[in-house]
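Encoded as C-alpha cells, the structure appears first; notes follow it.
Omission of a single protein chain aside, the complex is shown with its protein chains in their original locations.
Chain IDs A and B follow the sequence of writing; residue 1 opens each chain.
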Amino acid sequence: MAEFFHMGGYGLYVWGSFGVTAICMIAEPLLLRGRSRGIRKRIARIARSEQGAHQ
Amino acid sequence: MSPRSVHWFKFSSPSTFYPVAGKISTVSAVIAVVLIAVGLYMSFFVAPTDYKQGEGYRIIFVHVPASWMSMFIYVVMAGWAAIGLVFNTRLSAMMAQALAPTGAMFAFLSLWTGSFWGKPMWGTWWVWDARITAELILLFLYLGYMALRSSIDDPRRGDRASAILLLVGVVNIPIIYYSVQWWNTLHQGATIKMGEQSSMDETMLITMLVMTFAFWAYAIAVTMARVRTVILERERTTTWVRELAMGER
Partner (left out) sequence: MLEALIWIIRRDLTIAMRRRADIFTTLIFFVIVVSLFPLGIGPELDTLRLIAPGVVWVGALLASMLALEQIFSADHRDGTLEQMLLTPQPVSLLVVGKVLAHWLVTGLPLVVMAPLLGLQYDLSWPGLQALVLSLLLGTPALSLIGAIGAALTLGLRSGGVLLALLVLPLYIPVLIFGAGAVEATVSGLGGQSHLAMLAAILVGSLVLAPVATAAALRVAED
C-alpha cells in the first residue's frame, strides 16, 4: 500500500496532479449545485412576494 | 425553411431546452463517473510502468486529456458564438457562457499537472516550452472572456460583445501558437530538450482515451447543469421560470 502511494519516488508529483484534478472536478459540480439552489430559492421568494402583493 | 430546421430551432428556446439539458446532464454525469472509475483503475493498475519515466509518467493520464479539453472547449465556444451572431439565438450565447469556466479549469489543470510532470522530468516547475506557453495564453483568453462577460450588465450586449471576442480569439490562436513556437525554436539554448519520446504502449494509449472520454462526459454534464442556472438567471422574470421555482418547493 505504502509502495503504491510512493509511486516509485514520484508520489508527490503523481498525487499532486491527480489530487488537484480531483479536487477541481469535485468542487466545480458542488459549487454549481449551490449556485443553482441559491437562484431557485431567490426566484421562488420573489415570485411568492409578488403574488402576495397582488392578493 | 424546411421542417427539419423548424424542429431544430424549437430547441433553441431556453424554456424547451431547460428540461432537455437536465436529462443530458444526468446521463453524462453517470457516464463520466463510470468512465473516470475505469480510467483511474487503468491509470494505476493496468497501464505498465514506463521504462524511462517510471511511475511519474502516469501524470499524462490527466494532463493530456485536460489539455485537449481546454483547447477543444474554446473552439466549441467560438462555434456557439458564431451561431449566436448569425442566427441571433440567445441559447447559443448561454452555451458559450456555460462552457467558459469549465474550459478555464481544464486550462489551469493542464498547466498545473504539466508543471508537476516537469519538475521530476525536467528539474524545474516551469519551462517556457512552446506548448506550455501557448496553454498559458489560452488560460488568459478564457479569463479575458469571463471578465468581459461579467462586466457587461446588459445581457444582449454581453452576448454579442463576448461572441466577437471569442471569434477574434479563435482566429488568433493559430497565430499565437505559431509565433510562440517560432520564438521557442530560436531560443533553444534556454530550454531543456524533451529527450526522445518514449514509444507509447497500447494500454497507455487506451487509458488516455478513456480518460479523455471521461473528461468529455464530465464537461458535458457540468456545462448542461450550468446552462440551466444561466437560463434561470436570465429568464427569471418569465412566468415559466417562476412557476418552475414555485412548484419545486
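In this section, contacts are C-beta pairs under 8 Å (C-beta built on N, C-alpha and C of every residue); 3 or more make two chains touch, one makes a residue touch a chain.
Computed from a predicted model, the values in this text were never measured in an experiment.
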Shown chains that the omitted chain touches within the full complex: B
Of B:Ile24, B:Val38, B:Ala82 or B:Leu167, which one is in contact with the hidden chain? B:Leu167
Of the residues B:Phe87, B:Trp125 or B:Trp183, which one touches the chain left out of the display? B:Trp183
Looking at B:Val75, B:Ala147 or B:Leu205, which makes contact with the chain not pictured? B:Ala147
Even though one chain is not shown, subunit B touches it at residues 137, 140-141, 143-144, 147-148, 151-152, 156-157, 160-161, 164-165, 167-169, 171-172, 175-176, 178-180, 182-183, 186
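By our rule, only the chains that are shown with their structure count from here on.
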For subunit A and subunit B, let me know how many angstrom lie between their CA-based centres, rounded off. 17
Residue positions on subunit A within touch of subunit B in the complex are 4, 7-10, 13-14, 16-18, 20-21, 24-25, 28-29, 32-33, 35-36, 39-44, 46-48
Listed in rising order, the residues of subunit B that touch subunit A in the complex are 29, 44, 49, 54-56, 58-59, 62-63, 66, 101-102, 105, 108-109, 112-113, 116-117, 119-120, 218, 221-222, 225-226, 228-229, 232-233, 236, 241-242, 245-246, 248-249
